[in-house]
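Just one protein chain is left out here, and the rest sit where they should.
So that you can tell them apart, the chains are marked A and B in the order they are listed, and the count of residues begins at 1 in each.
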Amino acid sequence: MSEPPISRGFRSRRQEQTPKNRLPPGQYVTTDFPVLSAGPTPQITVENWTFTLQLGGAILGTWNWAEFETLPQTTIKTDIHCVTKWSKLDTAWQGVTFDDLLKAVGLSEPPAPYIMAHCDGGYTTNVPPADLVGGQGMIATRYEGLPILPMHGGPARLLVPHLYFWKSAKWVRRLRFMEKDERGFWESLGYHNYGDPWKEQRYDGD
Amino acid sequence: MTETENGSDLVLDGNAAAGLLQEIFVSDITSARIQCGACGSIAAVGSLRLYAAQMGAVLRCVHCDGVVMRAVHTSHDRWLEMTGARSLRFGRL
Partner (left out) sequence: MTAIDSTASPARRLEWQQAEVREIVTETFRVKSLLLRVASWPGHFPGQHVDIRLTAEDGYQAQRSYSIASPPEDELLALTVERVENGEVSPYLVGELRIGDRFELRGPIGGYFVWTVPTGGPLCLIAGGSGMAPLMAMLRHRDRQKAHIPGSVLYSSRSLEDVIYRNELDAMAQCDSNLRVIYTLTRKQPEEWLGPRRRIDKALLAEVCYPPDKNPKIFVCGPTSLVEEVARMLVELGHEPQTIKTERFGPTGA
């Protein structure tokens, strides 16, 4: 297939700084925070919010907002990479790590090899718990020190920054452990099942 | 798309997904009438609400917000999922 013609003078606005060792292939740095949603922003009040860990038909643990806020809090600074090619560096998040969730329900390791994240509005994404342990994943409730805005996934979103950001599911409510892998919303429609930005795993077959 | 005070203005419609859908259907389907599987209401594909246009197309019913159709153009192929639609009707009214 021939190369597309160059549009004279067109540059990505996002190309201001490209610290090459921090950007996965094909990504461009952005200073804003684009909003991408598969549906309308759910209107969730923390009074009605609960978060649950589930294995089969069993509830391993469930918290309301007040209870969740008393769990150990961790803050991290990390880069995030969206499959639509924007990356945002040094973003600050606070929340409860997956490790601390497991501890809170008395588990020293994940009880099953796969997880499906379920969210208000119906969005789903599958992530292996092996990619959440060791501080790799958290349920985040603060961005840059403030409660996460609804359009960015508030009151709580999953955060798995080493994978493409569609895996950091907005409005997360439940992590369901699974014995067999199942594909979530985008993974069942042509997107890569795992989504490692450093291997540029955007689509199924990459 | 960047942050905006009125988040609802980020939502487009099936007209904006027409190019992607035409890659799949070959002919234009925006004037086809689609029936929502969840609530039964009928609308032109072009008038459905479009979300996540940067990743593909998620078309939702204007009445119940149910997902009626989803499409993605990957680097290898094109995907379409329509389990949220009961029927698609082409041709003149």
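Here is the rule we go by: a residue touches a chain if its C-beta (ideal position, glycine included) is under 8 Å from a C-beta of that chain, and two chains touch if they have at least 3 such contacts.
Fair warning: this is a prediction, and the values are worked out from it, not measured in the lab.
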Practice task
Taking the complete complex into account, tell me which visible chains touch the one left out.
Solution key: A, B
Handout entry: Contact partner of the left-out chain, one of A:28, A:49 or A:65
Key = A:28
Problem - Where the unshown chain meets subunit B, residue by residue - result: 1-2, 4, 6, 8-16, 18-19, 22-23, 26-31, 43-47, 49-50, 90-93
Exercise for the section: Go through subunit A and note every residue touching the omitted chain. Expected result: 4-15, 28, 32
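Simple rule for what comes next: only the chains that are shown with their structure count from here on.
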Practice task
List the centre-to-centre spacing of subunit A and subunit B in whole Å, with centres computed as mean CA coordinates.
Solution key: 25
Problem - Touching residues (chain side subunit B, partner subunit A) in the complex - result: 1-4, 7-8, 10-11, 49, 51-52, 54-56, 58, 60, 65, 67, 70-72, 74-79, 81
Problem - Complex contacts: residues of subunit A adjacent to subunit B - result: 32-41, 83-84, 122, 151, 166, 186, 188-191, 202-206
